[in-house]
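Could you have a look at this structure, given as C-alpha cells, before my questions?
Left out: one protein chain. Kept in place: all the others.
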C-alpha cells in the first residue's frame, strides 16, 4: 500500500473517481427493482442524495423541493440566507459581477453579519413547505446556532468546515464538545468534512449520526491547490467506510458515511456507492437546475475570510429542472442528468439489490488517460476543432 | 495483480489499448503470407472483422458488402431498419439535427415502434444480395425475434445489451434461457457484451458460439462516465480469452472471443489480437465509409430510453470506400484506413503466421503519456497552433 | 523503491508536487497560533520564505522589503545589478523585447561585464535600508566576490549554480574549497543547487550553513528538457532532509534544507514543508508583485552563456503588492496570494504547531490526472470554451 517517495519515507497511493471503474456483476437485476433508500438518525429517505450547503444550490425552496423528490438539502446558516433578509439580491450581485471581480464581490457579500433571527425564520419557511429542515454551521458557532435551530424545529443539524476534528487546539476557544452538543440538541447530527478513518471513529464514538467525507475534491473547491491538502474521494470513502464497519461490528450502531464533493457525473456517484458510501452530497450538479438560487453559477462554500479565498465562481449553466437532474428524462448524454436512473442502472448491472449490496461491487483500477483522441473530442465539443 | 485502494480493499489494475504496445518478434514474416481467416459456428470468414450493429454503420447493403469483402456485419433488429419502412429518412433526421438537438432527435426517432414484418424483409434483402444475414436483438426480445429471424433465413443471431449475463433478476420477466434458445434456433448465436471470465464461461457452457467483449469502451458510448461501469479492453479481452482456453482444454470446443468497441485505429485492432481475441467488432471506423448509412455520423447503439441516453451523435466524416478502409490504399496516415493491411503487417513484424500465433505476441506496458509536444501537435492538426 | 526499466537496470521512482497531497491531521490547530519562524546560521526569521536571486525578482529595494516582511532575499552578484550602474534600463530592454527576440536580448544584456565596485555599492544600499544583505555568485567567482561582499557588510553569502558539488574536475580551475571559503568569510554560507543526499552531506561536513534543493523544476528553468537532468522536488527534498537528520543525529548541528524552485502555488509550498524542508526559495511568484524589478516578467537565472540558453522570458503579470502575496488579502483564488496564510492554514489542518511538526505531516500519492473536465476548465479560463 505504501511506496517509497524518498529516502526513509513512504506514502500510500490514493485513488480518485477518474482512476477507478466498476466491474459488472456476475448476475444482473432489473434497475426498476433495486432499492436505493437509506436511513440516517431515524429518518428514512427514498434517495441517497443530499444537496450540499452551498448558497448557489440551497435556499428554503430548494430544501422543500429536495424533500419532495425523496432526499433532503442542507441550508447554510452562515451563508446569504442568514446574512440577508432578501438573499436573492445578494446572489444577484455575485452572479452579475464581471469575471475578474467575482472573488472580490463574493468576499464583500459575505462581510454582511449573520442575523440570528433569520435562522429561525428560514427553518420555519422550510417546515411550512413540508420540507426536512437540515441546517449547517461551522464548529465555532455550532453550539449557539444549534440551539436556535433546534428551537425553530430543525430536523437534522450539520457541523461542517473544511476539515473538522474532535480535538481542536486554540487559545481563543476550546474544542467543540460533540458529545455535549449531541445530548443538548437531541436531533441527528452530521459532521464533516473528514477523510481519516481514525477521526471518523472518534466522531462515531461521540455519538454523531453521519459523517461527510471529502477534503478538497469539489470543482469549486481549490483547497488542494491553495493548501496542498486533500485525499482523492475513492480512497477517503473506503477508509472511512472501514471505520463505519468496524464500529458497527463492535457496537451494533450503523453510522452512515456520506461522500461529499467531486462527483460531477452519474458515473462518479455510482463509484462512490461502490466504494462503500451510504449517501452522496451533491453541489455543483444541482446548480444546473433552474430552481437553484445560483441560476447556473456556484461559488463553493465561500466565507467572508478575505485572506484566503478558496471558492471560485464557476458557471455551470442551467440545463433542466431539479427533477430531471435526479430522475430524467435526460436530454444530455454527459451523465449530468437522471442521476437516480444512472445509479439504478449501474446497480442493476452490478447485480446489487440495494445500497448495501452495491457497497460490495468490485472496483478496478482503470485510469482514464488523456489520449490524443479525447483531447481532440474536447476541442470538438468546445467548438474549437476544425471538423 | 491487486493494489490497495483504501483500508481493507484492493482492486486489480486493468489496461486499455493506449497503455499497451506489441513487441516485435524474434523473426519476421512476409505480411502477404499470413493467414487472417477465422471460424465461428461453422462459418469461415476471410477476415476477422465484424461490422457492429449500429444504425449509422449497418443497413442491408452494408451487410452484403461486408460479406463480399470477407467478413460480415450485424443488423440491429431494434434500430431504424425495423422501425421504419424507409430507414434512410429516419437517419436523415438524425444527421441533419442541429448539435444541441441531436440527443433529443435520436430519442424521438427511436420512439417509433418496431414492426415485426420488417425483420423478415431485411433478412431477405440481405440474403438476396448474397450476404451473410446476421441480426441482433436485446435479451428481452431475443426469443421472439430469434424465431422470426430464423424463419426468414437468418444465418447468425446476436443477443446483445450493454451487459448481458446468464442470470437476470426481475419480477417482470425471467432470465433468457440461452440453452433453450440455442436449441430452438439451431443457428450460431453470439452473445454480449461481457467482460468477466466467469460469465464468459457460463455462456460457453450454455452452448453459445461466440462472445462479444467490451463494456463502455466505444467512442460513442458514454457508459463509463454515466454509470461508472467498464473494463478497459485489453484486460477484458485477456480475461475472457482465459475462459475460452480453459473451456477448450476441458471440452475441446473452441468458442471465439470477439473484442467489441474502443478500437479507432489499426494499431488498436492489432493489439486486440495480440491480447488473444479471434475477431474484432468495428463500429465508428466504418461510419467513415461512404457506403455507411450514417454518412459520416454515428450515435452508438441508441435506444428509445428517454431516461438515460448513452449514445452521443459523433461526426466522423466520410473518408473513403469501405473497401479502402479495410484493404487500402490508405490516403490518410492516422491508422484509420487499410485495417487489414495493418493487421497483416503487424503480424508479419511479430512473426505470427496466423491469428492463433498472433494471440501469443508479447505485449508491453507502454503508456502514451501526453507530452507537451503531442498536445501541440493536436493543436496544429486542428488548425489551432501558430505554425 | 526501484523498478526495472530495462534488462539489468533499475531506477527509483521520484515524485513531484503535482503527484503528492498532504493528509489532514488527527487534530487541528488554530492557524493564528502556529509558529512558522526558522533559523539559519544564527539568524532568526519570522517567515520561512526566501526570495530567489533572479533579476526579475530581486533588487536592493526588494531585499529591504523582504526583510521588513519577515524573510530575506538574495541579490545575484552576476546579474544586472552588478553589470549596470542603472540596472532598471537593462531590465527595460528585456521586458520590452518582442517575444521572438527575448532570448537574444537577454543574452546581449548579460554580455556586459560585471563591475566589481557595484558589489559593495549594492550591499551598502541594502544595509542602509535596514535589509539583510544576502548575495550570491557562481562557484568560480565565489572566493573573489565573497571577500568583496564580506567587506561591504554582507550578512549571508550564497554559492549557487545549476548543480553544485564539492568536487569539480577541471584543468582550468580547481574545485572551490568550501571549507576554506567558510573560514575566510566567517558569515553564514548557503550552497546550491543540490538534489543528492550524499552531496548534501558533504556540504554539511564542509561547514555550509544551508543547502538549496532543486535541479530543473522552476517554471523559467528548462534544464530538464535541454539537459534531461532533474529530480522532482518532493523526492529531492526528502532525500536531502534525510541527510540533514542523519548529520544532526551524528553531530548535533542542524543545517536547514531550503527547497528552491517549482512552487507556483501555496499548496506546493505547504507540500515542500510536509516533505521536510526548513524554508522555501520563491522566484516566479514574486515577479507578480508590483515592487519586483521584472514588472510582471521573469527569465530565470539567465547567464551570458550564448551557447546554451536555459532561461525563458515568461510573463506572469502584476497582481498585487509583495505584502499581499505573502500575507493577503487574496483577491485571486488560485493559491498565488497569501502564501503565509496558506501555510498557516495547512499547518492548522495538519495539527502542526511549528515547522518541525509540519515536516512530519503525512503525505499521500495522489496524482492530479488531467480529466476531460479539467482540460475543459482550462479552456474556459483562457476564454476558449463556448460557455
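As written, the chain order gives the labels A, B and C, with residue 1 at the start of each chain.
To be clear about the criterion, contacts are C-beta pairs under 8 Å (C-beta built on N, C-alpha and C of every residue); 3 or more make two chains touch, one makes a residue touch a chain.
Everything numeric here is computed off the predicted structure, so don't read it as measured data.
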item: Shown chains touched by the chain that is not drawn here; value: B, C
item: Contact partner of the left-out chain, one of C:46, C:225 or C:251; value: C:225
item: Hidden partner interface residues of subunit C, rising order; value: 3-9, 11-14, 16, 18-19, 103-104, 107, 162-173, 195-196, 198-199, 215-216, 219, 222, 224-232, 235, 264, 306-312, 315, 317, 367-370, 374-375, 377-378, 381-384
item: Those residues of subunit B which, in the complete complex, touch the missing chain; value: 1, 12-15, 17, 20-30, 32-33, 197, 234-239, 241-242, 265-271, 274-276, 327-335, 338, 341-342, 345-346, 349-351, 353, 362-373, 375-377, 379-380, 384-387
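Heads up, the rule we're going with is that only the chains that are shown with their structure count from here on.
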item: Partner chains that subunit A and subunit B have in common; value: none
item: Copy-to-copy rotation for subunit A and subunit C - C-alpha atoms, rounded to a multiple of 5°; value: 90
item: Sequence positions of subunit A contacting 2 or more other chains; value: 12-14, 235, 368-370, 375, 377, 384
